[in-house]
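Complex shown without one protein chain; remaining protein chains in place.
Per-chain residue numbering starts at 1, and chain names A, B and C are given in the order in which the chains are listed.
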Amino acid sequence: MSTNNNELRVGMVGYAFMGAAHSQAWRTVNRVYDLPARARMSLICGRDAGKVADAADRLGWEAYTTDWRDLVNRDDIDVVDVCTPGDSHAEITLAALAAGKHVLCEKPLANTVEEARAMAAAAATAQAAGVRSMCGFNYRRVPAVTMMRQMIADGRLGVIRHVRATYLQDWIVDPQFPLVWRLQKDRAGSGALGDIGAHIIDLTQYVTDQRITGVSAVTETFVKERPLSAESSGLAATADGNGDGPAPLDGQGPATGQVTVDDAAIFVARLDGGALGTYEASRFATGRKNALRVEINGSLGTLVFDLERLNELEFYDATLPSTEQGFSRILVTEGEHPYMSAWWPPGHIIGYEHSFTHQMRDLIEAIATGVNPAPSFADALQVQLVLDAVTRSAELGSSWTEVEPALAAVAV
Amino acid sequence: MSTNNNELRVGMVGYAFMGAAHSQAWRTVNRVYDLPARARMSLICGRDAGKVADAADRLGWEAYTTDWRDLVNRDDIDVVDVCTPGDSHAEITLAALAAGKHVLCEKPLANTVEEARAMAAAAATAQAAGVRSMCGFNYRRVPAVTMMRQMIADGRLGVIRHVRATYLQDWIVDPQFPLVWRLQKDRAGSGALGDIGAHIIDLTQYVTDQRITGVSAVTETFVKERPLSAESSGLAATADGNGDGPAPLDGQGPATGQVTVDDAAIFVARLDGGALGTYEASRFATGRKNALRVEINGSLGTLVFDLERLNELEFYDATLPSTEQGFSRILVTEGEHPYMSAWWPPGHIIGYEHSFTHQMRDLIEAIATGVNPAPSFADALQVQLVLDAVTRSAELGSSWTEVEPALAAVAV
Amino acid sequence: MSTNNNELRVGMVGYAFMGAAHSQAWRTVNRVYDLPARARMSLICGRDAGKVADAADRLGWEAYTTDWRDLVNRDDIDVVDVCTPGDSHAEITLAALAAGKHVLCEKPLANTVEEARAMAAAAATAQAAGVRSMCGFNYRRVPAVTMMRQMIADGRLGVIRHVRATYLQDWIVDPQFPLVWRLQKDRAGSGALGDIGAHIIDLTQYVTDQRITGVSAVTETFVKERPLSAESSGLAATADGNGDGPAPLDGQGPATGQVTVDDAAIFVARLDGGALGTYEASRFATGRKNALRVEINGSLGTLVFDLERLNELEFYDATLPSTEQGFSRILVTEGEHPYMSAWWPPGHIIGYEHSFTHQMRDLIEAIATGVNPAPSFADALQVQLVLDAVTRSAELGSSWTEVEPALAAVAV
Partner (left out) sequence: MSTNNNELRVGMVGYAFMGAAHSQAWRTVNRVYDLPARARMSLICGRDAGKVADAADRLGWEAYTTDWRDLVNRDDIDVVDVCTPGDSHAEITLAALAAGKHVLCEKPLANTVEEARAMAAAAATAQAAGVRSMCGFNYRRVPAVTMMRQMIADGRLGVIRHVRATYLQDWIVDPQFPLVWRLQKDRAGSGALGDIGAHIIDLTQYVTDQRITGVSAVTETFVKERPLSAESSGLAATADGNGDGPAPLDGQGPATGQVTVDDAAIFVARLDGGALGTYEASRFATGRKNALRVEINGSLGTLVFDLERLNELEFYDATLPSTEQGFSRILVTEGEHPYMSAWWPPGHIIGYEHSFTHQMRDLIEAIATGVNPAPSFADALQVQLVLDAVTRSAELGSSWTEVEPALAAVAV
């Protein structure tokens, strides 16, 4: 595979919520940033020919296919962007890496530690041949989050004492909300834990540069049975019972099925730099729509981030004169702020979607300049190991559970 | 001119801040909304051949020209999008309308009432021939703003008593900030008043469906002389004295020139539905980056909007039980909210740029379905008449000044 | 009159809302602050013997009287605290000063400039004999407000450009709210303007140390007729038609009477240091209960205060590194903050009532140490002159109206 004319021909697998978000980012990134290569939206893949044709037309992809094996093996594809549910990540990604394609894989990296380990190993091998891989923890590229990391690295918080992270949503509070794929363990791997908990695990480790070493956890499934549904892609769904999930019973009201994942996962943690952590992921926090909130307390200050107000960063600087200390709302829209020089004048906010635009920016730059992008699959494996420790602790009556070291895991 | 294949071939004049914002909107609109026609980014125009070629390449326009007269007269252009400074709006727009092109013109419509009157008259004439025109008061299409109008129209606020609007920025607080075109009356028409004051005049009239009938105003230029500069496009500039403004004197420090527009404009107003209004536009409000804030108090409730948190709308419902009344922060990201069904799941916010995407959506739909979009040039003329009343009141020692009726003005 | 044993014997006239607030402050001040004299709650005065006896018992005054002339002339009273409606301020205060009593008079100082002028003159005369007088603009003593003044005096805001002040309430939005004394010009002098507008005039002048020199104003009475009521003391009232206002007509529904004061007053202003000001006082801002909000923009920063969150002060410091600038929420509860060393640990907030406690603290200290407290009656006269200019401007079609100089006025 060679990149012609500084062009990166992208093939994307999946076209639901994540596919739409990635498409907007691929479409935008070179129009906003001046980069050493340009992405070309070459090919999109989905199982349903009619739907993927529609998606290609609407989202702006040049061609489509229903066969992901075709996509990962074609000569005219340089980058494979994996936006499918977690149960197919490993298979597609391993094939793409084997075919020498650069890979962007949505998070969580896999549904199991075993798969993640295999993927990290394959990525390490491919890397030696100049093949790049990245896991899509897109929130790292929200400018305020990137800035948190920089400020902490610069010592602005001193010694980190507390990490406090929640990711709260409420889209399944209604017991009549149907049994979509995200509520099925075989498809999604886990529930709130892997879907949104993974984000706060990665984000807090990223900004603090500390790793979670052990956890004590509780998980809960509040609503254990739900109506079957047409298989829904993404978050929206209706309960019509015509999906590819378990079939409804004849002549009866809507059939129901077991919810096999967690509705909520909460855990306390220790990080390797000495900080204590509290984590909570839930889809039952009524009124909280996308409430990823992180607070980091250090000996010299505190930083607070809220995804629903993602253009803002709160900073408490304990080195200011004591009478003037306070939580400062920094509007992260200045040209000097990370990623923001390419956007609008100060105070003109950007949206959620540009966490992906920034991700694509960094991926394109890494590929074009021959460096490894972050987060690597090894980074993503480490998150998977935390998820695994949380699951095991919850199963073992919240007993303290050490997180298996990622490096060792990869080495295996 | 005919629209082939449901395609609208757009020619845009200008490629600075507004040009970039419009480009992102044209690029996005048909990827997100399912519309009866598709915009094609056909042609971009700018005076400097090298710069406009770069802009075409970067922003994704198929071709470029340095001659706006060519652009407005070409057969393969259906829509002319005018993103230049106000002093050229009238000339370009009148030519485009004469050539039978649909026109989107940035706000304020013109630099003078006379020009605006001519443009509104031309638009009225063209309209009879099926030519559509729209003025770019994009903030009407922020979902929370559209929702304010709907709620007020539905009677949720009862009788409107107070309109309170500020649009505050701070980008010229530094006296060394150079004399860019936005600080020159011959280019910009006015200062904070026309640039940002126009937005709050339009927005408050739009949401309340009331018109300002009279004003008493004060304007001020705090820093009356500034360094000359390379002509800056948009808000960013450096003081290098190489612009197309007045030349610096040889052998001396940076030359300076007169600021000929207002730094701030404040006025009280009466609206035709009986409400009192207070308005403030300033570029000297330190820390306020893009602080368009509007509060409407009615007999049954209050609505508050803040552009720096444009995904939110505050609502006080005085019809709720008295112990439970409060200002509610509505996160305007649900599928049922205006324009939002096409975007992301609840809580995933959108950015400033999509006020333009929504504007293009409505413009495309209006053209394709043969209806007149709003705001019309007549609407924009009425805003111009308010700006004019403000200017006259300020010149006459704040004396009460009636706003000239827009209809009469058009009729002339 | 002599102060025995470092005791200040207080006689208070009025026992409604203000009387209760002052009582709590007199009761508390020496229990919290270590002062050179102690206040003794000696005597309370009201017209209705039964009610004032109850008030004395409940509020903790040693004795009561129904004759304010008796109160101001008794030998065993050192300080007269005037908490009556504005129409009796002048008569009581002038008598008290003539009797050599220190006087604390509620704001606004009087209902007319003429009365205020006479009171300021009398205070100036009495001052020569060591008699102290103070007007009760209590919000000056909210710690965050005091701190605003100190920060501005220290130059933290640089050159002041904008003063933006609103005092919004909503207690008379309902047209059936009765015609209480605060809605009658002969009792209250004016409506929202004198009641709450006076506070923001004083507060903004105090914190900026600039005086308003001219205004252009609009006032409005939205509901011009209201049910008659039992005369209400303070803000709460019921519409039972048994008050000492105009009598209801026999055999009919509740009679109504004319509202003779403004419901809302809005004005733009210039201050003598070059700042522009916008002011708004209204009792028709639905949902705004006690929303005194002040924002001061200077060349180096901005300060914002909100009385509904009076323990907080927002500060934007434009001298910080540009990427870290933001609006900082300072919790004004540290021991180093004004007045706060006597209160609770950091973060334990205080209430509205302690603006009075702090006022009493400063008054006691001034009397005991022989200095003149602020705000003086001359200061309060100047506020009255601004109110007068606002009223005149509104009557004259918002024409620009200069504020009569206070010193000249006192000199007369």
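The rule we apply is simple: contacts are C-beta pairs under 8 Å (C-beta built on N, C-alpha and C of every residue); 3 or more make two chains touch, one makes a residue touch a chain.
Predicted, not measured: the structure shown is a model, and the values here were computed from it.
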Report summary line: Per the whole complex, from A:63, A:255, A:300 or A:366 the residue touching the absent chain is A:300
Report task. Have a look at A:63, A:98, A:124 or A:173 and name the one touching the chain we're not showing. Result -> A:173
Requested in this report: Could you tell which one of A:216, A:229, A:333 or A:376 touches the chain left off the display?
Outcome: A:216
Query raised in the report: Considering the entire assembly, which residues of chain A contact the chain that has been omitted?
Result: 157, 161-162, 164, 166, 168, 170, 173, 216-218, 220, 222, 264, 266-268, 270, 274, 276, 278, 280, 282, 284-288, 297-302, 316, 318, 325-327, 397-400
Requested in this report: Could I get the residues of chain C that touch the absent chain, sorted low to high?
Outcome: 17, 21, 23-24, 27-28, 31-32, 34, 58-60, 169, 171, 234-236, 288-291, 307-311, 331, 333, 335, 344-354
Report summary line: Residues of chain B touching the missing chain are 147, 313-315, 317, 322-331, 334, 336-337
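Methods note: only the chains that are shown with their structure count from here on.
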Query - By number of C-beta contact pairs, the top two chains - result: B-C
**Report entry** chain A and chain C: spacing of chain centres that average the CA atoms, whole Å
**Finding:** 55
Requested in this report: Compute the distance, rounded to whole Å, between the mean C-alpha positions of chain B and chain C.
Outcome: 42
**Report entry** chain A, residues touching no fewer than two other chains
**Finding:** 331
